[in-house]
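Showing just some of the chains, left in place.
So that you can tell them apart, the chains are marked A, B and C in the order they are listed, and the count of residues begins at 1 in each.
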Amino acid sequence: MKWGKVLGITLLLVAVVLATAAASEVFLSGRNLENVVRRSALFGILSIGVAFVIATGGIDLSIGSIICLVGVATPWLLVEQGWSVPVTLALVLGTGVVLGLLHGLLITRLGLQPFVVTLCGLLLYRGAARGLVNDRSQGFRGEFDSLQWWAQGELPVLGFGVPVPLLVLIAVALLAAVVLNRTVYGRHLLATGRNEEAARLSGVPTERVIVLAYGICGALSGLGGLLFVLDVGSAQPVDFGSFYELYAIAAAVLGGVSLRGGEAGVVGVLVGATLMQVLRNAIILVDAIPSHIEFAVIGLVILGGVSADELVQRAVARRGRSRPAGS
Amino acid sequence: MTEVGKGASSVVLEGRGLAKAFGGVQALKGVDLMARAGEILAVVGENGAGKSTLMRILAGIHAPDAGELRLGGEPVRFDGPREAMAAGIGLIHQELCLCDNLSVEENILLGREPRRGGLLDRRAMRRRALEVLDRVGLQVDPAQRLGALSLGAQQLVEVAKALSLNARVLIFDEPTSSLTEREAQQLMAVVRGLAASGVAVLWISHRLAEVVSLADRAMALRDGANSGELRGAELSRDGLVRAMVGRELDHLFVREPGEPGELVLKVTGLRTEAWPGYSLDFEVHAGEVVGLAGLVGAGRSEVLETLAGVRVPVAGHVEGSAAPPLGAGVGAAVERGVVLVPEDRARQGLVTGLGVGANLALPACQASARGPFRDAGQEARLFSRSVEQVGLRSAGWQQDERSLSGGNQQKIVVGKWLERSPRLLLLDEPTRGVDVGAKAEFHQLFDRLAQEGAGILVASGEMEELFALCDRILVLAEGRLTGTLERSEFGEERLLALATPA
Amino acid sequence: GGGEGAPATAPAVTRVAFITNGVADFWTVAEAGAKAGAAEAGVEVLVLMPGRGMEEQKSMVEDCLTRQVKGIAISPIDPPNQQALLAEAAAACPLITHDSDAPDSERLAYVGMDNYEAGWMAGELAREALPEGGSAAIFIGRLEQDNARRRRQGVIDAFLGRSPDATRFDDPDAQPASEDGRYTLVGTYTDQFDFARGKANVEDALNRYPDLGVAVGLFGYNPPLILEALKGADALGRVQVVGFDEDKATLEGVRSGTIVGTVVQDPYAYGRESVRILAGLHAGQSLATLGVPEGGVLSIPARKITASTVEAFQAELDRNLGR
């Protein structure tokens, strides 16, 4: 984790926030901040998950489809099939974990490439979700409010009403930070990401490390999918969660996680995820920006962010060390 | 290249006050160098002295911060290796610098492909490839994928590639570090021929015997500065060491074998993936250092990596106090106290960029963990431990190990295992690319470990090293165990005779 | 933001929101209507089109409430499952629906038409196109949305000569036929808005059923794709085409006779009426004075456009879009 990067992206976030606040006085209103925080929290969970995979030098394109599968299956099981809440939750969350582990196994045991495996996942799970419910959108029909509280509710913390998803995120983030920085697994993860063979020859169980990373990503994708559908209230199998993997990856990259592997940090990732949501919010709140160029704006910001960062890095450290190719 | 032939004393390449810094590191501080046509100039120095950096400047890879280059008397500035090559300067790199997805001939002529009508001229390619391959005495099909060749064979391809430049100046940066005597001799013969034909040769090596026998003249570097030039009679091992290290070095360490202890490992009927045709049987006892000799590709690494759990054997049985469960992975082997110091330091030994301390702690952090949590102080502790135990020289446990010299990097690769108090050490080319001083330190370290009761199985291409260290030497030829030499029988001819495939 | 408009929420102006269920030409026409309505009513309208489904529509509603708009007109993507969201909006400001209704919500009014009836009209056109009977194939973007399903069902029921029943639903993979067996539906093909896919669907259906009688395109972009496919298979004229909405190529087809007719809604009126009502409600007028009948359904009936009426319609359209 390069703290330089984190600092840079944080400054960018601050700048965007100030600009938006200047352009729209409602931006800083409690209700709006609450909305932005809730959305950031949901995407933040995904980004943390994918950060683990990226740290192994891999990638996970299937996140959006896992979200779709979970998001569709949850209301379908609860409403149409009338399953009980605990069983349903256990099943959908379990699905996320299992699919993630499956990716890991295909990648390590069969030696397939992460991009390929998870690309197939992207296609497979969405197809499965569509087949499962026959392309019909699934929703909670206003029942299950107590369940939706997990995504829509608030808890009073020192007088403020804090969105529950934020609390979930905080829990996830703390856990992730501890795993990355304080545990043996975290160290093994970074070592494997940097040089798998050397790590293996040092006795690191690299295969298990990688499988677990994908498992974590799958688990958080599942959790994210659950919270998303609880928040939105229903899911259409055709487009629910589509492209979310790209948002998650972009947030992680913005947050300073290198796709080359061997690096990961929670703070930057969270800042990155927040930045993307603030941008989307700003585009709607500020009249000057036509909302249909949202993509263009986000693309520009990411590109600008990483380019600026790269240029700064160089200016700072003018060391001739030529990056080893391919690494 | 017509003028190459003339007067063997004419200066071809000359460097004056060359300096280069990488960030904080001042790799070169004003070095002078002079290469004459038809002369073999050896460049010696400790790890990190700046040899490779100097050569990379001559080859146009680095631009010098200060100083000037003169080629045939004319001042030159190279903008990239392409220009240097065009000017007739070839460099054989310390690490292999080839593409294993291309054929041998494509590698040899990479960047200088002959064309006809905008397209590749494959016939010309084949012709020129065969010609240079023949000169280095490598019989392979030029159309074969490079990846299919052994390390040694690839090394020769690298040389052939440099020859194909028809260079006036040829630079060899530790070309023999991955070769055994046999291939090294072959290569040196080629080089002598080149010199005779008027090429100016620069030769870097840590194998001083080799330097003495090959070089007409030697220049020494110390801490990025010239530290002496030797010719004729001065060109002796001691002379070189003095110039490199700046002080006398106690003579080449020779081990005093003690009484072998309990049986650490007994291998019977071991068949490796590479050479499943032959089965191996041998023993290693506590306190013993057993050598593995053989030509390149003989299967030494294969054996060591199989015992270390990196590879799955075709067949085989092991017993003894440190018998590793075959094919059960590195972790299982380490549990039994069997550890491997691999052949390729950069790729297999170090997790680059993780930092010195983290690399040292990598094998141990699991064992010393409290539940899932790492022992936070371990990295610093192990670092200071290695500083005293293996004489590691580094700024601190957080330093990026990439900025260390080859010798110190190797000390990390060895030092990281000590925490696991290994019963059987498998050493694959443990002093490859390590300078004389460090090499002696390593030999003493291995001796101490043996005396403390560890069994050691060491593969080396350097007979000198094996003779100095081992109680016994197992000789492999194309995967077959062709014989075992006891200390009394040690001798180059004997060993080579056994190592040469029938 | 809603594109053009004054700097963020100058307190003076009343701002209302017009939220669509997606991005399409249909909605750009509605946008024009909304802007016209706003100009007439002296308010400002914020037109928002969610490109990524429910999640985005939800955040758009939230952001509108944040901006304290004085009224929201929305085309809910999935009404039964958006009750909470609609309730939240209705609590904060006057809420009306357009294009697709949410009867069980707190919405004060619905501006639009019954998609079942509109579909029925298309079905009639298809049936008339095949006096001797024959087969029909339906091409549509998606089937999740309630309005899409009702529209398709209307086509089927009218084409097969059934009695009207909006609650019926034939399975997407079903191939129902009329009692007398003269009329059959060979299939419903969805394309998820992938145009290349939409065209491929037509081509494949033609190969599958070489004697296909009529192709019915139910989303605005489907009829033009059908024409392209027929052109490629030089089946223009052999296979009849019934369209929906007023894509330029569709009207061109009606004019040239390659399309027997198209059923047009009036998105322009949706936008204009919605904004008019919201502005009026904010000004304290009652629904009745605003011309909304009991039950709050302001019906803007769909119309069949055929060769005879296309010119007049084109003129009206150009007028509305200020062309």
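The criterion applied here is as follows: a residue touches a chain if its C-beta (ideal position, glycine included) is under 8 Å from a C-beta of that chain, and two chains touch if they have at least 3 such contacts.
All values derive from a computational prediction rather than experimental measurement.
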{"item": "Subunit formula of the full entry, expressed with the displayed chain labels", "value": "A x2, B x1, C x1"}
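By our rule, only the chains that are shown with their structure count from here on.
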{"item": "Graph class of chain-chain contacts, one of line, ring, star, complete, other", "value": "line"}
{"item": "Approximate Å spacing (C-alpha centroids) for the pair chain A, chain B", "value": "45"}
{"item": "Mean-CA-position distance for chain C and chain A (Å)", "value": "35"}
{"item": "Inter-centroid spacing, chain C versus chain B (mean Cα positions, whole Å)", "value": "74"}
{"item": "Junction residues of chain C, two or more chains touched", "value": "none"}
{"item": "In the complex, chain B residues that touch chain A", "value": "22-23, 62, 308, 310, 329-331, 334, 340, 342, 347-354, 358, 361-363, 365-366, 369, 372-374, 376, 402, 416"}
{"item": "Interfacial residue positions of chain A with respect to chain B in the complex", "value": "182-188, 190-191, 194-195, 197-205, 262, 317-321, 324, 327"}
{"item": "Residue ranges of chain A in contact with chain C within the complex", "value": "23-26, 29, 31-32, 35, 39, 75, 134-142, 145, 148, 152, 228, 231-240, 242-243, 280-281, 283-292, 294"}
